[in-house]
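Apart from one protein chain that is not included, each protein chain of the complex appears where it belongs.
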Amino acid sequence: MKPPPFVYHDPATVAEAVDLMSRLDNALPLAGGQSLMPMLNFRVVAPDHLIDLNRIAALSGIEIAGGLGHFGAMTRQRDLEFSPDVARAFPIMQEALSHVGHRQTRNRGTFGGSLCHLDPSAELLNMTALHDGTLTATSKSGERKIASTEWVQGVMTNALAPGEMLTGIELRAWPAGHGFAFEEFARRHGDFAIAAIGCLVILDAAGAIEKAALCVSGLGPGPVRLAGAEKLLAGQKPSHELFRAAAVEAEALEAMDDAFVTAAYRKHLARVLTYRALERAVAARRAAA
Amino acid sequence: MGAKWFGASVQRKEDPALLTGRGRFVDDIKLPGMLHVMVLRSPHPHAGIRGIDKTRALALPGVHAVVTHADLPESMRRQTVPLLVPNPAIKQVYMPYCLARDEVCFAGEPIALVVADSRYIAEDAAALVDIDFEPLPAIADCADALAPGAPLAHRDATSNLGAHIPLNVGNVDAAFAGAAHVFREQIFQHRGGPFFMECRGMIAAPDPATESLTIYVSSQGPHRHKRVLLDLLDWADHQLRIVTPDVGGGFGPKGSFYAEYGALAAAAMQLRRPLKWIEDRQENFLSTQQERDQYWDVEIATDADARILGIRGKLVHDSGAYMPWGVVLPWIAATTVPGPYVIPSFKLDVLCAFTNKVPTSPVRGAGRPEAVVVMERLVDRVARELGLDRAEVRRRNFIQPAQMPYKVGIIFRDGRPVTYDSGDYPVCQQGALAAVGYEQFKARQAAARREGRYIGLGFGNAVEATGLGPYESATARVATSGKITVYTGATPQGQSHKTTLAQIAADQFGCTPDDVTIVTGDTAATGLGVGSFAARTAVNAGSSVHLASKEAAQKIRQFAAAMMEVAEGDIELENGFAKVAGSDLKRSFREVAAKAVGMPGFSMAGGPLPGLEATSHFTPDQSTYSNGTHVAEVEVDIETGQVTILRYLVMHDCGHVINPMVVEGQVVGGVIHGVGNAFFERMVYDGDAQPVSTHFGDYLLPLATDSPNVEVLHMETPSPLNPLGLKGAGEGGTIPAIATLMSAVENALEPFGVRIAEAPITPQRIVELLGEAAKGRTK
Partner (left out) sequence: MSDRRKIKLTVNGRDYERETETRTTLVDFLRHELDLTGTHVGCEHGVCGACTVLVDGISARGCLMLAVQAAGRKITTVEGLANPDGSLNTLQQAFMDNHGLQCGFCTPGMLTTLTEFLAHNPDPSETEIRVAISGNLCRCTGYQSIVAAALQAARVLREGKS
């Protein structure tokens, strides 16, 4: 299980990187390496060129201002995990990150790398969709913004065009004090989620749900916002019937079927976890109020 | 002399080196001129090989050779790897060639060795070897394999039936005819692989000057490997030395001789350079032997009072593509079923089927966990059907201590009748259940149910044959420097033999364990040896080390007594000195050893035999039987199917204990293997026997967050069959665990009428079994 031979490049700037990407055939970018290196070791990919992005300091960074969070694509998961700014503006993210792999993988793994690799159950994918994220793709010809709703083109296939690389992610923060809950089911700690639900809520003064966001991941190739449930919940007092209705909508989503996990089980989990996420997010908000 | 070190939790001699990165595993060994090997393996579960073209591979810079069957020496081409444990029950023997000749029978079977300057280049070259395959029909499931018209696992076979073992004790038909109750259970059990952390590996280093080979191999016993290799090479004893250095886990499958070992040895001789092959994890999934599927269809007959009258049924066992251990594994499984209970009649038809999957062989527990699942599920069933307490049904059927030694009536795989030597099963169960508060559990369970929580308690009893023969070797030697070395064929892979055996020797020599060095796993150090597997080392090597040390110590006294002109009985051994009791007279071991080797030209006739050394091969008459009771409390989340182990307790009896700390480590480690088998481990194949789970992302092993704290309580019923009263401890943690956890889950789901008759039992499966009830609060 040794990597196949390649020519190694380690550009110091984004400009150098996109120049390499435009010139070289069969080139792959190397971000945190926690997904790509196993693929290289298994020889399921055989790039002629490897473009190591780890020396590009400009690609890392967390900046939260004006209700928006700007993240460089190479920002380590570890840095997201330990950032007090992220904890304040995107509290659900730290809860989600506690499910992402293990200490050692979060130390190297990156925000952008996870989004580009596009494992269907990636927690950061869920976070991006949940917060109406916008992704910035850069190529030799300049920058392009891609809405998170456009990011997933198919199973493990992102919306980057040849010669493009992901350079930044922008998330919309929710108002301070919002309720949140991330519910995930995985076989073991740190395993890929079989199903995961991200939930954000704001309650009004009367205790009704003013706004809710629900994002399901792990069922299909990409995360899905439960648009119907979000509409249904708006203006309603939290109740078992309401949570159940959202849960039923989650269960109705299309789901993948493979040798290890059935579609039926994924859908069932989506139902159960949606209910739990709503219940917990609302309770958290009530407790905080 | 009192035993000072036996029974003490002495810290391990192995630790300082391992903790500072100074262990010496096979891949840590570097030899001048060494080349690196990749094994090219079959991608097909079943195929004919029409031709192999090495041209493109050989053209790659850094590639030295591509070795195939045609390149092997004649002695390896005319015979397959020998079967070390033949048995009349075997109908068709299939063992592999060292490299596949013209047919491959499992995905992962070795076809060629690619030899290069580095493993990296070898892998590049392997992709360039062109093999012309003729895909053949493959059979995946062992039960399907026995159906008429099933694809043949071996194309020239008459069927897929490898062996038929009919076991029959007493009159089972009469028992069933007269029984008040008969219950049937069909149980599917899927085990898994050893998944030691250090993959397999071997270095073959030729010495062209002497036409001989030194081999370093990660194994559980180099002597057996030597025996096989001498056959395959048609060599004399002095031409081969096999050494096993530090081993990162074995659990059974490192005890087998694998085809690629023979090929590597032959290739090294041909190329006249040391060759190193290290298995990578993907190969480990494909080619290291595993324990796998068993289908049990069994019935139990009882009288009106739940006393067992008989058990009968059928076991279909998956042998995989070959039978490296003959029928040892299913034989052990079948003969372990009776466990600690009186079973007056017993009839089991054991059928071993060939399939196109990696061969199966004993993995920690060695078929006994499967047997315990069957027996304990049957007993739980009796209890449920008759409305009796599960512990009570077991109490009514226990073999009592007064009945020891107890003849079960079946012949064990060592050729001897299964005779339990000692053990107190009722006290063991009683102690375990009292420790967990069994009597109070029902009330706690009811309270939990009222809160919408589903907790369950399960327990299981097991009796395990340990300390199997034929023997183990030990040579205790005091060098002329006065330092003590004990050589043994025991071959540890984590079991702390270098410490525990030193404890035994130290008691004989009157010194500390630090004063004794145990040298293991080297065919040059001891001529005979068997190895460490099947929980046999404490009994066999422990006894041999004890006897050899005792005899060598006696020689010290003999020589010292003559030197000081006192009676032997007046000599005490203490800290490297032979001292005369009640006086200042003493001689150091160094002085005594010098005397014992004699002086050139001087006669030693009429005195003790030369040398301060002695050799022992303790040969047990039969196995000695450990036993245990496990209890688990679990909680099942009925909405996700997730099972959390709330508490796990073991009452364990392995006779006298050399080092309590080590035994506890063995038991706890064994339980976690059981947790893996019960909940997590599934080797998934497609319908054509193609492995689908081939890495740790798909095949799940328990993490620290999945593993309960295991409380270990001890009983000691010494074995009367060896000088130290020892029984084996290496597998007792695993053997009852799967049954215990299945029982606990079923108990938790009792309100829903869910029956657990398969392992592993996964959250997905639990949700399937619960049906609508799994919607829980979302209904």
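So that you can tell them apart, the chains are marked A and B in the order they are listed, and the count of residues begins at 1 in each.
Heads up, the rule we're going with is that contacts are C-beta pairs under 8 Å (C-beta built on N, C-alpha and C of every residue); 3 or more make two chains touch, one makes a residue touch a chain.
Worth saying up front: this structure is predicted, and the values here are computed from it rather than measured.
Partner chains of the missing chain, restricted to those shown and counted over the full complex, are A, B. Contact with the chain that does not appear here is found for just one residue of A:Phe6, A:Phe90 or A:Phe180, A:Phe6. Among B:Arg77, B:Lys483 or B:His695, only B:His695 touches the chain that is left out of the view. Checked against the full complex, the candidates B:Leu18, B:Val182, B:Val684 or B:Ala773 give a single residue touching the omitted chain, namely B:Leu18. Interface residues of chain A with the unshown chain, by the touch rule above, are 1-8, 10, 33-34, 37-38, 40-42, 50, 52, 54, 78, 101-105, 107-108, 188-190. Even with one chain removed from view, chain B keeps its contact list with that chain: residues 11-12, 14-16, 18-23, 25, 27-28, 30, 120, 194-199, 246-249, 251, 278, 280-281, 493-496, 661-662, 664-665, 668-673, 695-697, 701, 703-705, 707, 709-710, 733.
Criterion: only the chains that are shown with their structure count from here on.
Taking each chain's centre as the mean of its C-alpha atoms, chain A lies 44 Å from chain B. Partner chain B is touched in their complex by these residues of chain A: 1-5, 42-43, 185, 187-192, 240, 243-244, 247, 259-262, 264-265, 268-269, 271-272, 275.
Of all residues in chain B, those touching chain A in their complex are 119-120, 123-124, 127, 280-282, 639-640, 642, 680, 682, 684, 686, 692-693, 695, 697-698, 700, 702-703, 705-706, 762-764, 767-768, 774-779.
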